[in-house]
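What you see is the complex with one protein chain gone and the rest in place.
Should a chain be cited, it is by its letter among A, B and C, assigned in written order, with residues numbered from 1 in that chain.
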Amino acid sequence: MSFIKPKFRHPRLPTNALGFTVADYDGAISTLCAGCGHDSISAAIRNACFKSALEPHRIAKVSGIGCSSKMPTYFLGRSHGFNSVHGRMPSVATGASLANRNLTYIGVSGDGDTASIGMGQFIHLIRRNVNMTYIVANNGCYGLTKGQDSATADLGSVSKGGAANPFDGIDLASLAVLQGASFVARSFSGDKDQLEPLIRAAMAHDGFAFIDVVSPCVTFNNHAGSTRSYGSTRDHLDAMPVDFVPVREEIRAEYAEGTSHAVTLHDGSVIHLLKADAGYAADDRTGALTAIRSAQQDRRILTGLLFLDPNSRDLNDTLELASRPLNELGKDELCPGSKMLDSINEGLR
Amino acid sequence: MSFIKPKFRHPRLPTNALGFTVADYDGAISTLCAGCGHDSISAAIRNACFKSALEPHRIAKVSGIGCSSKMPTYFLGRSHGFNSVHGRMPSVATGASLANRNLTYIGVSGDGDTASIGMGQFIHLIRRNVNMTYIVANNGCYGLTKGQDSATADLGSVSKGGAANPFDGIDLASLAVLQGASFVARSFSGDKDQLEPLIRAAMAHDGFAFIDVVSPCVTFNNHAGSTRSYGSTRDHLDAMPVDFVPVREEIRAEYAEGTSHAVTLHDGSVIHLLKADAGYAADDRTGALTAIRSAQQDRRILTGLLFLDPNSRDLNDTLELASRPLNELGKDELCPGSKMLDSINEGLR
Amino acid sequence: MKTLLGINDFVVKFANVNGTGSASANSLFAKAIFRMGIPVSPRNIFPSNIQGLPTWYEVRVSSQGYLGRRGGVDIMVCVNPQSMADDIASVEPGGYFIYDSTKPLAPQLQRDDIHFMGIPFTEMCMREFPTPRLQQLLKNVVYVGAMAALIEIDFSVLKGLLNTQFKGKEKLISSNVHALEMGFRYAREHFDCPLPVRLQQGDNIAPHIREFDHILMSGNTATALGAIYGGATVAAWYPITPSTSVVDAFSKYAERMRIDPGTGKKNFAVVQAEDELAAMGMVIGASWNGARAFTATSGPGLSLMSEFLGLAYFAEVPVVLVDVQRSGPSTGMPTRSQQSDVLAAAYASHGDTKQVLLFPATPRECFDMTVDAFDLADRLQTPVIMMSDLDLGMNDWMSPPLEWDDSRQLDRGKVLDADGLEQMENWGRYKDVDGDGICYRTLPGTHPSKGAYFTRGSSKSEMAVYSERGEDYVQNVDRLLRKFETAKQYVPKPKVKNAPGLTKPASDLKLGAMFFGTSASPSYEAVEMLASEGYPIDTLRIRAFPFHRSLDDFIHAHDLIFVIEQNRDGQMRRLISNECEIPPGKLTAVLNYSGTPITARHIAAEIRETLNAAGGNVIPLHPETA
Partner (left out) sequence: MKTLLGINDFVVKFANVNGTGSASANSLFAKAIFRMGIPVSPRNIFPSNIQGLPTWYEVRVSSQGYLGRRGGVDIMVCVNPQSMADDIASVEPGGYFIYDSTKPLAPQLQRDDIHFMGIPFTEMCMREFPTPRLQQLLKNVVYVGAMAALIEIDFSVLKGLLNTQFKGKEKLISSNVHALEMGFRYAREHFDCPLPVRLQQGDNIAPHIREFDHILMSGNTATALGAIYGGATVAAWYPITPSTSVVDAFSKYAERMRIDPGTGKKNFAVVQAEDELAAMGMVIGASWNGARAFTATSGPGLSLMSEFLGLAYFAEVPVVLVDVQRSGPSTGMPTRSQQSDVLAAAYASHGDTKQVLLFPATPRECFDMTVDAFDLADRLQTPVIMMSDLDLGMNDWMSPPLEWDDSRQLDRGKVLDADGLEQMENWGRYKDVDGDGICYRTLPGTHPSKGAYFTRGSSKSEMAVYSERGEDYVQNVDRLLRKFETAKQYVPKPKVKNAPGLTKPASDLKLGAMFFGTSASPSYEAVEMLASEGYPIDTLRIRAFPFHRSLDDFIHAHDLIFVIEQNRDGQMRRLISNECEIPPGKLTAVLNYSGTPITARHIAAEIRETLNAAGGNVIPLHPETA
């Protein structure tokens, strides 16, 4: 059940470039558990859209099924949303993007939704470089079905049931880098200073932008044995903070270990990277994989913008679609008319 | 339609340790196109089983759907086989392996079967380390449905239809390495000196052994524009020959660039690696990924045993299954009896 | 104000917020009544979320042992302000509304025709318990205590249950008992105890309850035990409400009963698959290889498995699939109950398919039919689908104890071992040697030179050679039909009962009712209600598809038959008219598809209405005159 928030707005709330207040980006009140990491992500998305001054109704939200996939109800109430079926959001998003290339697409999924049932679609979504921001609220478990291990659960982590997970966890960020994603990042739901700019950068990116957000499930995965709880995540956090620079600001170019690195996005906006552990450039896949892995081997989770291809070409461009959205075409553009049909008939006589 | 081969055997055919001739490992006559790479793979599997002196009836063959997935009919006529549904062989193999851990499982698939519809199952099969040999007859296209590009088709390769593929090909070997496969190899269907030992090693390996076999489709993917045709494959072939040393032979230990490296398999058998381009040890995932990628960047296909984890633990062990196959258990082991049920009833009163 | 009277016959409903620990207090309540020997049927009505939304626990007490929902609420215990307005509205005139009076009740919520009884649960707990956690948790126990006073639950039974539950944790026992007593005392002090609706041991309890032994268990637990006793060794599944607890319970029992005594290793494998397609693939692979394997799922999973179900049907691989139905289509209402997968299951997959279905109605039957399902699947070499539902699967039901005959063997059907292969001449996998449509199967690894064949979902000859010849195809699928015909003699037979109170059907009695699964209990109840009104209705409880011949007989012996089920489209009615070649007009649908289980009142009302509409054709026959 969703509760609609009171419509009252304080008259002096700060507004963004379009004159919207942050409340214009609110959704319904969350029905997730108090303290769920997913709610922090919803807030970060809302804030990112507000700060980037996106028109709420030009954003479309898509998700699968799970606690995480419910999130889109809880932000951007003025945007259309589609809570589809479990694990198959990538295909729904692909179709939506083809139909209208001019909206901003935010996909929200869970680790069960993406790494188990949705694995095939996820990989093919990456391969097609669909222009969207894809956020996995990664809690290492199936929240909505009451806490089973997901495929991202770490080896040896202990679920509510008490059994230690005997399988290696799938690292979605590495997978995305390997499979050719053009934007790959990781963050932590509790770290909004890092997460918000990453989401803004992802939405500005022209192509598939993946953000793996470690998002603890307070109900089923927040106890000593699990390696994905708030406590342990904070312990293992290897922060790589990212700061978003809006379009038209100065671009900084120097990049050395321990300093920041400016990467120009396709739309001209720039991201400053602060390289914590260094060792790879953010546009080098092998480097990214190695950095992620080496942090992993130290039992640390590398966060930040892990990989970026500034020359990304999205699916609409790859398919050479016209710039006018397909869903705007009318009979005149679509229907070749009776003369053409006559000539086709002619060829078949 | 399958034709059964004449049963006549030449009396003086060489026999293996079990007294079988290679003909005892034959299957039905192939109905694939003359010259199809897949037939060479069938022959290599037959020869490998013969040379490794496996009992034919203790092998089980599983496949999906496609020209490649038809292959199991064409070898090992004395083995049970299961031609299941498109892309879902991994799950069938997993179930089979759980039911009887004492058979040898050979899975045969195609690039469409594995990298498209089967991608999710493939990754989870790897994650579970199911004890089987998994061969992808990789022709970059959908042979059986007449030549559409598959997800492994190289960017820019031209299919029979004439259009250049606008997507990056998925590299199954890298994916397998990244996702934790315990044995990853690549070969070429026309190179039986490399392929047969690899198959023998894979079958001896205790866990999931993946072999990506470049296997040209002579009918739909054998023309200039395609980068996966016989010609082009031979051109880009960066051979990393592998020699199989049967159990009880001498183990060599030295390993330097350009020389051979002996890796002891779980059952005691040993593989000699000849490191062509060097730079990584065969038990290092990051090194394997880097080597594959760097060959790729030179437009070369790295072949040979690409990665091996000699300490692999297969699914049956991970799940701590008893050594007696589950399918052999009878009522006595399975059925707890009426006393137990009485005590359960008691707890529910 | 109307006065409700109900000794051992009433409905109590608890309105809670989920995630607040009410579940264990509520089941303490129900179990205590059960222990007192009084028939009780509790039901969870819960949301598809984890914390913070309304959830209800509806407990029916019925001296006659009616276990279906009756409809209506006599006593509402409301500790959730979110749903209060609706909850108040749902109380029967003359009924009781018990609420947390820490905050006063909004005046607009008042009703004149029910009793409001405020108990300051929150205030009491704040005062008595130190931590917010305990205050929250024990509030639930306080209202159970109050109910104990109001309806006279045996206090020693409650204490006994707490002692067992918290064995070894004395502190918890004492705080729980304290909470119980707080509630008890408050009620005694402030209200006329007991209420006219209340419990009373012994007296008016139906003999079939009083005189026989019962247990209280959920259908899913019983199904899991059926899989253990049926010899399942491989369970592959993907989590989905309301089927998850089937595999959870299977794992739990297997960890206890299936450990190899010598090595401590497991004689079973449970795999959480990546999705339902994979789960079904694993079951097929394991079954093909000779293990007994099963999966449990719900509607969305059934849809996803449909291609594989076609493979298993056509390739003739045994499969046991437990479908614990919830409300569809699509995600529907995932935590609500329906019987709406009947057609999807019966004809699962493209092409010409017919699947074997079983319809358990009680935990005991969940157990028995699951065991049978494994035998049937092996015997028939085809999928067998257990059609349970959320109501049966996830709620506790009073049930006769489970029984096991130690002499029962696992019937693995026509599987040839090496000797069998040696003896059989010209074995062919798809030869119908016995004329029953069931052929002899072999398992991988059995014999060095005989019995190997290729299993496929494509057309083949009797010798299992790939074939696209029309004749081979037709011969094969006709044999599959013959096999389906054979199945009729193996599946559980329907239960036929003459109209209650009438020892033999009078010659002019032509009314019948058919139902299955969780529609059975309220249907029987409705039929008794109608019998007392003079409408004699014979009943047939369907237990399996394909339908046994006695179902045809029943239909032919009646003029007007009600088919009672819980879905919108009258799916079972369709299946019957399809498969029995029955004029659909003979079958009148009685349906409920609101997601909460069908009630006896609803069924009786619908039937009554039809009979009234039929007018002169159906003259009530008063029991005295029958």
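Just so we're on the same page, a residue touches a chain if its C-beta (ideal position, glycine included) is under 8 Å from a C-beta of that chain, and two chains touch if they have at least 3 such contacts.
Everything numeric in this text was worked out from a predicted model, so none of it was measured.
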For the chain omitted from this view, which of the shown chains does it touch?
-> A, B, C
Looking at C:Ala179, C:Ala315 or C:Val465, which residue reaches the missing chain?
-> C:Ala315
Decide which residue listed in A:Gln121, A:Thr145 or A:Thr290 touches the omitted chain of the complex.
-> A:Gln121
Note that subunit B touches the absent chain at residues 1, 31-34, 65, 67, 70, 85-87, 116-117, 119, 142-146, 148-149, 151, 161, 219
Where subunit C meets the chain that is not shown, the residues are 47-48, 299-300, 302-304, 306-307, 310-311, 313-315, 327-336, 338, 340-341, 343-344, 347, 349-354, 456-459, 468, 470-471, 473-474, 477-478, 481, 567-569, 571, 574, 577-578, 581-585, 593-596
In the whole complex, what residues of subunit A lie against the chain that is missing from view?
-> 1-2, 4, 55-58, 60, 62, 72-73, 77-85, 88-100, 102-103, 120-121, 123-124, 128, 316, 319-324, 326-327, 329-331, 333-338, 340-342, 344-345, 348-349
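We take it that only the chains that are shown with their structure count from here on.
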Centre distance in Å when subunit A and subunit C are each reduced to the mean of their C-alpha atoms | 40
Give, as an integer number of Å, the spacing between the C-alpha centres of subunit B and subunit A.
-> 35
Subunit B to subunit C, mean C-alpha position gap in Å, rounds to 44
What are the residue numbers in subunit C that touch two or more other chains?
-> 274-275
What positions in subunit B touch 2 or more of the other chains?
-> 120-121, 123-124, 128, 319
